[in-house]
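A single protein chain has been omitted from the complex, and every remaining protein chain is retained in its original position.
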Amino acid sequence: MIVAAARALRNGDVCFVGIGLPSKAANLARLTHAPDVVLIYESGTIGAKPRALPLSIGDGELAATADAVVSIPEIFAYWLQAGRIDVGFLGAAQIDRFANLNSTVIGDYEHPLTRLPGAGGAPEIAAQAGEVFVMLRQNVRAFVSRLDFITSAGYLDGGDSRQRLGFRGRGPTRVITDMGILTPSPGDNELQLTEMYHGVAVADVRAATGWPLRADSRIRPIEPPSPLELEALRSLALSSPG
Amino acid sequence: MIVAAARALRNGDVCFVGIGLPSKAANLARLTHAPDVVLIYESGTIGAKPRALPLSIGDGELAATADAVVSIPEIFAYWLQAGRIDVGFLGAAQIDRFANLNSTVIGDYEHPLTRLPGAGGAPEIAAQAGEVFVMLRQNVRAFVSRLDFITSAGYLDGGDSRQRLGFRGRGPTRVITDMGILTPSPGDNELQLTEMYHGVAVADVRAATGWPLRADSRIRPIEPPSPLELEALRSLALSSPG
Amino acid sequence: MTAFMPLRDAIATFVNDGQVLALEGFTHLIPMAAGQEIARQRRRGLTLVRMTPDVIYDQLIGAGCATRLVFSWGGNPGVGSLHRLRDAVEHAWPQPLQLEEYSHAAMAAAYTAGASGLPFAVLRAFQGTDLPANNRNIRRVACPFTGEELAAVPALRPDVTIIHAQQADRVGNVRIRGIVGVQKEAVLAARIAIVTVEEIVERVTDEMNAVVLPSLVVHAVCHVPRGAYPSYAHGWYDRDNAFYEAWDGIARDRDAFARWMERHVHATPDWAAYLRLADVR
Partner (left out) sequence: MTAFMPLRDAIATFVNDGQVLALEGFTHLIPMAAGQEIARQRRRGLTLVRMTPDVIYDQLIGAGCATRLVFSWGGNPGVGSLHRLRDAVEHAWPQPLQLEEYSHAAMAAAYTAGASGLPFAVLRAFQGTDLPANNRNIRRVACPFTGEELAAVPALRPDVTIIHAQQADRVGNVRIRGIVGVQKEAVLAARIAIVTVEEIVERVTDEMNAVVLPSLVVHAVCHVPRGAYPSYAHGWYDRDNAFYEAWDGIARDRDAFARWMERHVHATPDWAAYLRLADVR
């Protein structure tokens, strides 16, 4: 999952990175095929080159290795809103068939079953990054037919409904899960399964999805991690505390 | 004139200072009765304590002696607009009886007789500083009955016309000239002569004013510079290049 | 203009029941000691403002100090939920907590507007999301040149902002190093600013262009070494990740939380005593 996400980054991409899986993937890319990828963390560090994986988004290692450390208002106004981000990574608690995301609440907003952390930087990353990679473990609790709350817009009701709102960014171009990769179908932008890891069957993925999942007629296999990728992953993990 | 302006500052006042006479006056105050006056130059230096008089508003001496150096957007938004300035100093090419100021153009805007430098920070200093001290040499070319252009608002048409626009600052509370000091009359806010230097007669001041100037029935004399003030002025001048 | 005083006195003097309070610090330099002192002094009815309420607000919410929360992301970073926050929202325990919810971009813009003396901030935000439907302080404004519709949020103007910094000087100028977050704007947006610091030095002006808050805008400075623990202070000490993980267990249970607060906050006279009890060095 991390390796698949890392591979999707092009060398030189400017990435808006959150902590956890996205940070791992982006740093893996930086240590392998994309040495010139530029990592921007929402804490205000631009061009961070952490030697160990940071545990929080405001880790001192990020500031110490950055080209510049700027304020939070600047990161969101001068960088994200100004359209300087190529790729934004997002996670969420729930995703629907049009790649809309919920990280706010399960149940009713006023009387929630589960209160989630909330939006953070996500709504504007989803709107303004050139494109968005979503990283999410695939199961029926997460891949639902209807979100309780839209925290971040994917393709909304599908078709050109996103386009009509005049977003800067193209939206989620791939959803990377622990089973494979989903991408928006040409035309209506409903997610379809286009890539899978070895040993996963389409039926498995469908069983882990809360709506009748489309599958591409020619699903591509995802190559297993190369020795180089495994080594880079290990070196990142080893040098990290905890 | 410089001494009279310096005396008007209270210890602890936060002053927005332009180059030239205001900078001299504010630094004189700082070296005499108001050691805790805080000087803010629009170039972004907060708490500058120049040892020599700066020649430009962005002099290196200001940055080197400041408590903080911030950007121009911050100086105008976070400091002036936010209402953190007690006293703003302004000069101008022309002033009218309600202390409105012109530093933009003599003649018609589209076809000017004399194009002046323009607004700079003045319109917002005039609007947002707690009060404004105007410093201007008094003669009929400068003290005119009608401005060709209002660059900075004083009391507009007099009376409560300033108040009605909802300005943050009180406006010009004194106009310090080389002949004396003019202050707004209670009620209609028309300038009247309230203080004069020794050796100046009311008739002299009226002759240097382009409208029938009101004079207070009890004009106070302005004390000549004290030895301490003269010495401080000399030390500032001596240590300055040019 | 800046008063130097013990943290206890600063909270007693400036922080009152019912106020709007912002404690800022984005992962770095979180003013934990100040938050705990507010709980120790049992303030009530507070509106708590903070982009990322984490352990510091979990304690205040669980202790019943807050009735309203203005925020954009409320979790225990790298660990999971804030259980006291969730218990308040999901079960109104120990009392109901009203939410005013934004995104990071909007909170940052709202503080900037507050610092700038403007009544509102304009930004591109919230398109296609359910947030505006649940927060009537998210509105729209049209560009008078292009006609484009943008989001508008009201300026944040806390009664009191509290931050932690590495250094203050004897005049009250405050120096922040490393990740600066939204602290400058939060201070400038507030009526009163309190700064806890690791160290008080003679002068902080040695390097130009650092983030310095002039003493003009700093009402109180309190010398509180390790005042950001378990968050970190760049150049002083690291984040204690183990504490954040341990908090998950403490805060998950109402009784365990109450016992922890009693022992660590109410039974200790101040932050130094708390650090000794918690064996933080």
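A, B and C label the chains in the order they appear, each numbered from 1.
Here is the rule we use: a residue touches a chain if its C-beta (ideal position, glycine included) is under 8 Å from a C-beta of that chain, and two chains touch if they have at least 3 such contacts.
What you are looking at is a predicted structure, and each value in this text was computed from that prediction instead of being measured.
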(request) Using the whole complex, pick out the displayed chains that touch the missing one. (result) A, B, C
(request) Just name the one of B:Q128, B:T183 or B:T209 that touches the chain not displayed here. (result) B:Q128
(message) Touch as defined at the start, partner being the missing chain; which of A:V17, A:V38, A:A142 or A:L191 qualifies?
(response) A:V38
(request) Considering the whole complex rather than only what is displayed, give the residues of chain C touching the chain that is not shown. (result) 116-120, 122-124, 137, 139-141, 143-146, 148, 150, 152, 154, 176-178, 180, 207-211, 234
(request) Pick out the residues on chain B that sit against the missing chain. (result) 19-20, 42-45, 55-60, 62-64, 69-73, 75-77, 80-81, 100, 104, 109, 112-115, 117-124, 127-128, 149-153, 156, 162, 165-168, 241-242
(message) Please output the residues of chain A touching the missing chain, sorted low to high.
(response) 12, 14, 38, 46-47, 63-64, 66-69, 77-78, 81-84, 168
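In this section, only the chains that are shown with their structure count from here on.
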(request) Calculate how many whole Å lie between the centre of chain A and the centre of chain C, each centre taken as the average of the chain's C-alpha atoms. (result) 28
(message) Between chain B and chain C, what distance separates the C-alpha centroids? Give it in angstrom.
(response) 40
(message) Residues of chain B that contact two or more other chains, please.
(response) none
